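Notes to accompany the following structure.
Complex shown without one protein chain; remaining protein chains in place.
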Amino acid sequence: MVSGLSSERQPGKLRYTDENMSSRIRVFDSSVGSKLLIGLTGLALFLYLITHIAGNALIFLGADTFNTYAHTLTSNPLIPIIELGLVLVFLTHIFKTVQMFVRNKAARPVAYAVKKPAGTPSRKTLASSTMIVSGLWLLLFVVLHVQAFKYGLEYEAASGVRDLYRIEMETFASPLTVAFYVVSMLLVGSHLWHGASSALQSLGLDHPSWTPRILAAGKIAAVAIAGGFVVIALWAHVTGGAR
Amino acid sequence: MSSSKLDAKVPGGPIADKWDRHKFEMKLVNPANKRKYTVIVVGTGLAGGSAAASLGELGYNVLNFCIQDSPRRAHSIAAQGGINAAKNYQNDGDSVYRLFYDTVKGGDYRSREANVYRLAQLSVNIIDQCVAQGVPFAREYGGLLDNRSFGGAQVSRTFYARGQTGQQLLLGAYQSLMRQVHQGAVRMFARREMLDLVIVDGKARGIIVRNLITGAIERYAADAVILATGGYGTVYYLSTNAVNSNVTAAWRAHKRGALFANPCYTQIHPTCIPVSGDHQSKLTLMSESLRNDGRVWVPKKQGDKRPPEQIPEEDRDYYLERKYPSFGNLVPRDVASRNAKQACDDGRGVGDSGLAVYLDFKDAIARVGPETIKAKYGNLFQMYAKITDDDPYAVPMRIYPAIHYTMGGLWVDYNLMSNVPGLHVLGEANFSDHGANRLGASALMQGLCDGYFVIPYTIGHYLASTALPKVTTDHDAFGEAADNVQQRINQLLAVKGSRGIREIHRELGRIMWDDVGMARSAQSLTRALARIPALRDEFWHDVSVPGSPDNLNQSLEYAGRVADYLEFAELLALDALQRSESCGGHFREESQTPDGEALRDDDNFSYVAAWEFQGVGRAPALHKEALVFDEVHPTQRSYK
Partner (left out) sequence: MRLNLKIWRQAGPDGAGKLVDYAADHVSPDMSFLEMLDVINERLVKQGEDAISFDSDCREGICGMCSLVINGVPHGPDRGTTVCQLHMRRFKDGETVTIEPWRARAFPVVKDLVVDRSAFDRIIAAGGYVSINVGGAPDGNAIPVSKQVAEQAMDSAACIGCGACVAACKNASAHLFMSAKIAQLSVLPQGQVERTTRVVAMIAQADADGFGSCSNEGECEAVCPKEIPISNIARMSREFTRAVFAGK
């Protein structure tokens, strides 16, 4: 605690002090620790998305390849553990971002009458300003998505494995579903547009010559991932899998 | 000749041993007893901030005050060039003695030798201290500290942190101060303005401040009071000082009996950006280093209003190069400033106002290329372009002198204590080290020297050798002083006239600049001495101070400072009138060599003029401290 400063207000109460910093929970309660955790979990989710889009792209190789891949993946005994980890990462990301959002809002109780973006070299974009919106939408999306594909219909393919290919084709037959998916994937892209490079900045991975490349790479990855999912959904809708 | 009021208490012995001997002879305060002593420090600049931090470290109970919202904003922060120290890291012949010699000579033989020697001695410790604090001084490729030459010195002894040396040194002191605040040794009172000194049984025992946020008149008692409240340059309205810089704390102490020494010693800096209109609130200084490559000129013909690029070489007067062939554009500050004024008085000034001369980089750019010039002066050129909207790479800069620093201040003895026991004065607020003219890069040195290395010893001596019965703020003296402060505030608010405070301040500034500025004469000073009291009367009859006394009221703050300036200005002019010699920054037209250079009169004026307040509008009493030069023998300066 700082004493003796002439502020007319009492200094705020400390959420933690030097003495109990050994507790990792407290560490991650701090503004910087929160960023670290959000960056770390965000980066994990980003990596997950890369494997996800890579796996989904196998759909272009036909039903058998795709179904075999899906079966191999889900029958791996490690998968439940990985899934549990993924859920934890996901929940942590949501919890910390929402908590940070609420605290950040409280940090400016009176809004400006006029507020404008400051311009170069700011990284502020529509995407960066709407992370909480895109994020919460994606939470809703993920719930519906997992329900549809992981706990959805159980068709059996000729080879005896689950016919995920058919589930996908049937799901994307509906224009409404495709529209929902496309919108959601655009929001994934928006979230990653800021989030991918932001995660690295949060983790302190900054370098005079590498940072501009990281910023560009984050945007390319955002477009590639979101675009990939959109293409698959549209392709499934248009072709219905018939070749 | 010396007055009995003025015992400088300079220790005996050879000059090089005085401080060491004095340190041994001074009494010490037992470590366990330090906490029992409370010391008030007013000001948080280099002098005040370093003093408060150091005294906190020693264990004293320190109360530190500043008018800004944070101690980090004191105007020391604006010093650009650097800080001198006799480290001799460059192996170029520097020494403590040389820095001492240069400072006494640069001060035109009007400073106290013993104080200056101590300053030169301690300069080396300042650098060590600041480096240890993490001040990012410029370094050479090998990792050692870099130096540059500055202000015409023949050795490279100036340490610097880009063009922000003052800022970095101040932040070093501020951080040390904040550490003491954190530890509870120093209590920080920001946005408090000292409005009176409280004297109990002849000793300084406290201050009265106005809480600038709530308007409350607060009382603080202590065993000793330290003023580090800076200079009085803004008596000229336009100066390079901050707009809130003021003489109020020093002046109110003066009114309580502290002697004010050499107020006429003011320094004018030759390379400032000229005034552009009545609205102007301050002048911006550009580093003197510009004169290394820029050539100063005005048109030969009066009233030649052609744009500079259309004036051919044969119609230009490079007057510094013409008059001072060996120093040329690098003559000292006072000489360069006076010559610029002369050219403008001749009707050869340039720009819309006619109050500017050209500083031309055309030849330098042609010689070394624009890239080299950009590397050396890029930030200054950018600042100039931002303020004036001119491109100095294409057209010559316009420059004009401005008030920059004040060498005069409250009189102090060798221990930096005023004639009022317990009242100590540090930094620009005292008069002690720079004589009649300050050398470049020496202000930072003095502020930190006083705060880090002198006051921690001398205040201990005062406390240990003085009987200080406990005094609380209930004492009658506090009540009287608080009433005095309250009354003056009420008076200011009661005038309810029609004139703006700024308007009157601007008018005062014009009187001071015209009649008590770069060149003074008995005639101009007598005129000023008539005009100032008249303006003061007008202020008290017709000023408008709106708002209430019980919350943040910047008009009220400003009016109080201007009111004090209207009293102080008279003392400044009076001091300038009595000193009919020219010396350093004080130039009397009656006292010049046939070539128009400043002519000292050592037989009659080798003294410190210390003035004792006798009442507003009443002639102050003059006390003289004779200056004795055992080491450096006065000679006439020449830059031909």
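Going by the order they are written in, the chains are A and B; count residues from 1 in each one.
In this text, a residue touches a chain if its C-beta (ideal position, glycine included) is under 8 Å from a C-beta of that chain, and two chains touch if they have at least 3 such contacts.
Remember, predicted model here, so these are calculated numbers, not experimental data.
Asks: I'm checking contacts with the chain that's been left out. Which of B:Val39, B:Leu290, B:Ala356 or B:Ile501 qualifies?
Replies: In the complete complex, the chain left out is touched by residue B:Ile501.
Asks: So which of B:Glu57, B:Asp317 or B:Asp450 would be touching the chain we can't see?
Replies: B:Glu57
Asks: Looking beyond the chains shown, say which of A:Thr92, A:Thr177 or A:Gln201 touches the absent one.
Replies: Result: among the candidates, A:Gln201 touches the missing chain.
Asks: In terms of residues, what is the contact footprint of the unshown chain on subunit A?
Replies: Subunit A touches the missing chain through residues 2, 5-9, 11-18, 21-22, 24, 27, 30-36, 100, 103-104, 106-124, 128-129, 131, 194, 197-198, 201-206, 208, 211.
Asks: What does the interface between subunit B and the hidden chain look like in terms of residue numbers?
Replies: Touch with the absent chain occurs at residues 50, 53-54, 57, 68-73, 75, 77-78, 87, 89, 125, 127-134, 136-145, 161-162, 164, 166-168, 171, 174-176, 178-179, 181-182, 188, 190, 213, 240, 242-244, 276-277, 279-282, 284-285, 383, 386-389, 452-453, 456, 496, 498-503, 544-547, 551-555.
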